[in-house]
Structures are given as structure tokens and as C-alpha cells.
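Excluded from the complex is one protein chain; the other protein chains are retained at their positions.
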Amino acid sequence: MTIKKNKKEKLLEILFLFFAFLSNILLVGIIIILFKESLPLFKEIKVLDFLLGRHWYPTYDPPEFGILPLILGSLWVTIGSLLVAVPLGLGAAIYISEIASTNLKEILKPAVEVLAGIPSVVLGFFGMVVIAPFLQNVFKLPTGLNALNASILLGIMAIPTITSISEDCISAVPRGFKEASYALGANRWETMIKVTVPAAFSGISSAVILGMGRAIGETMTVLMVAGGAAIIPHSFLQPVRTMTATIAAEMGETAIGSDHYFALFGIAVVLFILTLIFNIIADLVAQRFRKRIV
Amino acid sequence: MLNISNRKWRELKQQIGFMTVRLAALIIFIILGILLYFIFSRGIKVISWDFLTKMPEKGMTAGGIFPAILGSFYLTMGAILFALPLGILAAIYMTEYATQGKIIRIIRIGISNLASVPSIVFGLFGLALFVNYLKFGVSILSGSLTLGIMILPVIIRASEEALLLVPHGFREASLALGATKWQTIYKIVLPNAIGGIITGAILGVGRVAGETAPILFTAATFYIRKLPDSVFSEVMALPYHIYALMTEGSHPKEQKAIAYGASLVLIIMVLGINLLAILIRNYYRRKKKW
Partner (left out) sequence: MVSSIGGANLRMEVKNLNFYYGRSLALKNINMGIENNKVTAVIGPSGCGKSTFIRILNRMNDIIIGTRVEGEILLDEQNIYDPRVDVVEIRRKIGMVFQKSNPFPKSIFDNIAYGLRINGISNKTEIIDRVEMSLKNSALWDEVKDRLDDNAFELSGGQQQRLCIARALAIEPEVILFDEPCSALDPISTAKIEELINQLKEKYTIAIVTHNMQQAARISDYTGFFLLGELIEFDKTEKIFTNPSQKQTEDYITGRFG
């Protein structure tokens, strides 16, 4: 009787263990599938030619599968988005955690959450119907669908991540640090800039890297507003095309098992590895923050 | 003398600093305001009872968006039905059973990296595995599973947090009464964590409802004549519909108007779902005695 009961408990534990490992299993599954569906391409072309090739003409005859313009496109809009999101997101985080009155906090924090809740396709739509015509008029461009537009939208999307994580980190800085600074005669601003924010720095960097990972993996907004030209970007006012947008735009019209199909999975591999790296770095940095503060 | 001017200078720097960060917060607030203003003011003109409950007409240039709303509902429900049980089971292991630091670390790495996978990559995974390999086709089933996998990390984390909030004393008291671990989990820990778990799940729903990339090749279609009749049917979905209205078709002006309406409906849905989660959380908090 007793022993039977124990067996059941043990079985349950193993069952739970399996489900706990499901994320790992799925992750491995994703890796396997991405590689399996992209490897055939590399019988045709060299990995380096794929990564560094300057021409993406998948439907030409013969086709060219160089994804350098797509990688650069992704990097441009990602960096652009950081230029938008870091100053605004971090500034707002400092304001919310250190300066804003309780009442203002009650308005600002939900506002940031609402922003986080806006679906990317709606942002993309907004970019097409509001931001694009605006940019077109201001810069006198043939089209407002370009890297700048995508950067602005991706920046807006990254702001909530950066603001809320940074705010948590800034709030987690022990009060003793600040009090010590005040006791030395520093005013609030000096304390913030020289003590609080530096103490939260690794946490904030982790938030920024996480935001970058999100931006580089974001699909719908860039698909809708980046302009879609697969050329090596030279200016933010130029249409660009990211890796994600390429997959999204072209997979629908590709025959399964064609080189084009394999190449799109190859792009996914690159994308997957990039975001993985971002995520691992963000995790490491966040760990350092926790160790320092706790 | 010098001292005073130094202090004034520092005071000025502080004022400028405060102004700058206040401006940052203000800009974010304004961006949100503009965004919501445009979608609401244009969208509200399009929305009517018919818009919400009728089929599209005349090649998507008129009529309603009912099938897209319904499709999004199916996909979201399917994703949650799939991810919620799995996520809870995983979270139970993490909070109640796991004892070895190494195993926990490996699992955490899995969860964290699964969460960072770009949504379009999930879409490809779903396409290769569910649509092609398992032959589910472009269908509600394929889309739901793909979305479910995508929100699994969110559900696991939310469930874990909720489970950890249950006081340790409850577990000890139960075990000390001769309850088995499973009895303790099932009868004491889970009932007290369920509010938090539901909140997390609903927040997950909010995210799923707005996702487009994972369903591009696994579930969504621009237009079908009839409503879906099984899990193997293709569906229209609200986010995909907005995208398609803006990028396909030949009547940009009419389609744009509908896209405004659909965007407003989607925003209201997503924010409504999040609001619901908050209300449920508050309800459980008030009910909670510990």
C-alpha cells in the first residue's frame, strides 16, 4: 500500500519533469527543423557566399542568394530603433522611478503597458498611414516607407521593454546608496546620474540588449513600413528589407523543397542564432546585475 | 562667492536634467496619444454592428470583418488550451519538485531562449512541422499549436510566479498532516495560485490575439467564403486581415477604411483582454486573506 503510493508520486514527478523540459525539447526541435530545411541549399552555394553575397535575387535565373543586404537591413533598423528607444525609454524610466509623483506614476506606468500591448500589425498600419506620408512630406521623398520609418516604429515597440525593465532595476538600487550620496551633499540629479543609474547599469544594458533582440526579430512592422528593397542600405531615408520581412513576404510564394525555400530557412537560422546571442548576452548581463545588487 | 555660483550651476543642471527625462516620458505619452487618436477617430467611423457581425463583401472593399474576429478567437483559444496545461505542469515542476540547481538552470535556459525566438521563426517551424510534416495543413490546428508554443514561456513564468506566492507555511502544514506531495500541490498550492495563473494566461491571450507572423503560413488566409467548420479549416484572422488589407487587393482607399476599423477592433480586443486580466488579479487579491 505504502509502496504503491510512492510509485504514483514518483511517476507524477517524472511526468512534471518531462513537461518542464518541454521548452528545451521544443527549442531543440526548432533548431533541428531550421537546419534540416536549410542544409540542402549549402550543397548548392557556400555558406560564406550566402552570408556575404550582395545580391538577393531568389527568383532570377540563375537565382542569387546573398543575404548581406538583408542582414544589414536588419541591423540598420535595429540600431535605428535603439537610437529612438534608448533615450526615450531610459529617460522615462528615470522619470517614473525617481521623479514623478505617485499620481503621475499611476498614469505613466499603465500608459507604457498599453503601448506594450499594441499589436505589431497595428503599429505597422499606423506607420503606413500616418508616419509614411509625414516623412514623405518633411524629407521630400518618393516614399515614406523606409529605414527611418521602421526605426521609429521598432523604437516605439522597444520602449516598453526598456522602460519597464530599467525602471525595475533603478527601483531595486538599495536606498542606502542614495542616502550615502545625499549625505555627501549631492542633489537629487547628481545622485541619480552618478549613483543610482550607474548602480543599475548592467540591468539597464540587459534591458537594451533584450530590446535589440526583439527589434531584430520583429516582422510585421518592418514588413509593412521598411520599404522592402533588398539593397545594401546607405541612408535611413532609403527603403530597406530585413531578414524577417524577407521570410514573411516570400515564403507564401515559394515551392516546398526549392532552393528559395531552403534559403528562407537559412535566413531563419541566421536570425535564430543572432537572437540567441542577444538573449544569452542579456541573461549574462542581468545575472551580473543581480549579483551586484543583492 | 564661488561656492554660491557653483551651487546655482548645480541647481541649473538638475533643472535641465529633470526637464530632459520629463520630456522623454512626455514624448512617449504623446506618441501613444497620437497612435490611439488616429486609430480611434478613423476606426470608430467604420465600426457598426454590421461591421462586427457580417461577412466581407465585394472583394474586401465593403461589408464586415466577422470571420476575422471569429478566426482570431479560435486561434487564441486553441493556443491557450494547448499552452496552459503544459505551462502549469512545467511550472509545478520548477517550483515544487526541482531540487538540483543544474537541472533548473538547464530548464531556465530553455524557457528563456524559447521566449527570445522571433515570431517569424515560430511561423517557419509551424509550417515545416505542423503544416507539412504532420499534414495538418494551413489550419486552425497548425496555427493554434504554433501560437501555443510561442506563448508557452509566458505561461510558465506567470504560473511559476503565482505558485511561488503561495506561502511556504501552507505546504509545510499540509505535508505535516501526512499529505503526499501531489495532494499538497493539488489541494492546497494550486487552488491558491489559480488566480495568478489565470491572470498570466489571459495576458498571454492578449499577446496571441495580436500576433501575425506565426500564423502567416500556418493558419491565416485573406479570404474564405465560409466560416471554418473544423480545426483543419483555414481561417481569417484579425491581425492578418489588417496586413492583407494594406498590402493586397486593388481598392486601397476602401480597404484602408476597413483596416482602420479592424485595427480599432483589434486594439480594443487586446486592451480589453489585458484589462480583464487586471480585474481578475484585483479580484483574487481582494479575496486573498494571506
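The first chain written gets the first letter, and so on, giving A and B; residue counts start at 1 in each chain.
The criterion applied here is as follows: a residue touches a chain if its C-beta (ideal position, glycine included) is under 8 Å from a C-beta of that chain, and two chains touch if they have at least 3 such contacts.
None of the values given here were measured: they were computed from a predicted structure.
Participant: Kindly state which of the options B:70, B:109 or B:179 is in contact with the chain not pictured.
Facilitator: B:179
Participant: Of the residues listed, B:188, B:244 or B:265, which one is in contact with the missing chain?
Facilitator: B:188
Participant: Which parts of chain B are in contact with the chain that was left out?
Facilitator: Per the touch rule, chain B residues meeting the hidden chain are 99, 167, 169-180, 183, 187-188, 192, 288-290.
Going forward, only the chains that are shown with their structure count from here on.
Participant: In whole angstrom, how far does the Cα centroid of chain A sit from the Cα centroid of chain B?
Facilitator: Roughly 16 Å, centre to centre.
Participant: Chain B touches which residues of chain A in the complex?
Facilitator: 5, 8-9, 12-13, 15-17, 19-27, 29-30, 33-34, 36-37, 87-92, 94-96, 99-100, 108, 111-115, 117-126, 128-130, 156, 159, 163, 187-190, 192-193, 210, 213, 216-220, 223-224, 244, 247-248, 251-252, 256, 264-265, 268, 271-272, 275-276, 278-280, 283
Participant: Of all residues in chain B, which touch chain A in the complex?
Facilitator: Residues in contact with chain A: 10-11, 13-14, 17-18, 20-25, 27-29, 31-32, 34-35, 38-39, 86, 89-90, 92-94, 96-98, 103, 106-107, 109-125, 127-129, 132, 149, 152-153, 156, 180-182, 206, 209-213, 216-217, 239-240, 242-243, 246-247, 256, 259-260, 263, 266-267, 270-271, 274.
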